[in-house]
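Here's a slice of the assembly, chains where they normally sit.
The first chain written gets the first letter, and so on, giving A and B; residue counts start at 1 in each chain.
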Amino acid sequence: MRMHRDTSLLLVIDLQVGLLPVLEFGEQAVEEASWLGGVAEALDVPVWLTEQYPEGLGESAPSLLASLEAPRMWRKTHFNAHAEPGFAQALAATGCRQIVLCGAEAHICVLQTGLALCEAGYGVAWLAEATSSRRRDEASLARRRMEQAGAQVVSADMVAYEWLERCDDTRFKDIHRRFLKERASRPLVFT
Amino acid sequence: MRMHRDTSLLLVIDLQVGLLPVLEFGEQAVEEASWLGGVAEALDVPVWLTEQYPEGLGESAPSLLASLEAPRMWRKTHFNAHAEPGFAQALAATGCRQIVLCGAEAHICVLQTGLALCEAGYGVAWLAEATSSRRRDEASLARRRMEQAGAQVVSADMVAYEWLERCDDTRFKDIHRRFLKERASRPLVFT
């Protein structure tokens, strides 16, 4: 599966202020989700955010919200976002078939959502450097389960270049100047 | 495969006192098996223990037995528990189709039992941090063979949250208070 910008949607799970301090590489997850969110919006790819029980875990990270123009927000109490009332219908209505998935915790809400999306027939791309748990090794176990379910593990760079396809149009020049150049020199950890 | 509490059974293989001293991360295996055993019993998920040749290898770890209310006990001489007379019939009679598997040694009795369960059509979840061998790398080889046979590698946290599904009922609040909070800060090694 290669990613196509006309059929993709970026889904960011539960990057909330109450959860971030305990995550391993939580700041990087927010930064990379924000970065790909910016690329997505520039290419008219929908961006959705979920928040798990915000009364307890707080709102989404301010820097994530600041980097996005108009994400669709979902509050949820199911760990699996796809089981939240209204979510499955709304997702199907977008016509998107490829879901780029990231957030926290990798082995609970991201995993359960990802497995449900695979079961529902979506192509799922697990954004490695923007998906995090308290314990990095527990996030790695989640990644393996997703791979077994058919998901691809991707980086934000991979997705951006697959969405862009070629380097000889104005779209590429704009995204390269605003996004790609900056990320190229940034150190990153891929869980 | 996501785990469901109505169709799951926890099967703990041979965590016996004569074997524990030679295991790598044997104490952690006992602790995590006990922890998930407690969650299982609180959610009415059956818990089964096996003991290989207890005349020689001794009884199950006392802390494991102390943490459980009424596990079903099996003595065996086959390395593969599923080949022990009566076991396959009893397991089928429970109606459970998803077996959470852990114990020792990963590459002998746990592996042979797990492969037999896959062959018999069960969904098998290999509990990574509660499955152990003398040599950690030999346990990892066992894990890979299980994955090739179709098993999923899980952590106790994954299983507990999949069994729970959502955070807005009394069941979750009870399990969170008694189990989830405590494990969250515990350091763990996933083989």
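One rule holds in what follows: a contact is a pair of C-beta atoms (placed from the backbone, for glycine too) under 8 Å apart; a residue touches a chain by one contact, two chains touch by 3 or more.
Please read all numbers here as calculations on a predicted model, not as lab measurements.
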Number of identical chains in the full complex (with 2 shown in place) equals 4
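Convention: only the chains that are shown with their structure count from here on.
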To lay chain A over its twin chain B by CA atoms, how big a turn is needed, in degrees to the nearest 5?
-> 90
Using mean CA coordinates as chain centres, what's the chain A-chain B distance in Å?
-> 32
Where on chain A is chain B touching in the complex?
-> 22, 52-53, 77-80, 83, 107-108, 111-112, 115-116, 119, 134-135, 137-138, 140-142, 144-145, 148-149
Residue ranges of chain B in contact with chain A within the complex | 1-2, 128, 147, 152-155, 157-158, 161-162, 164-168, 184, 188-190
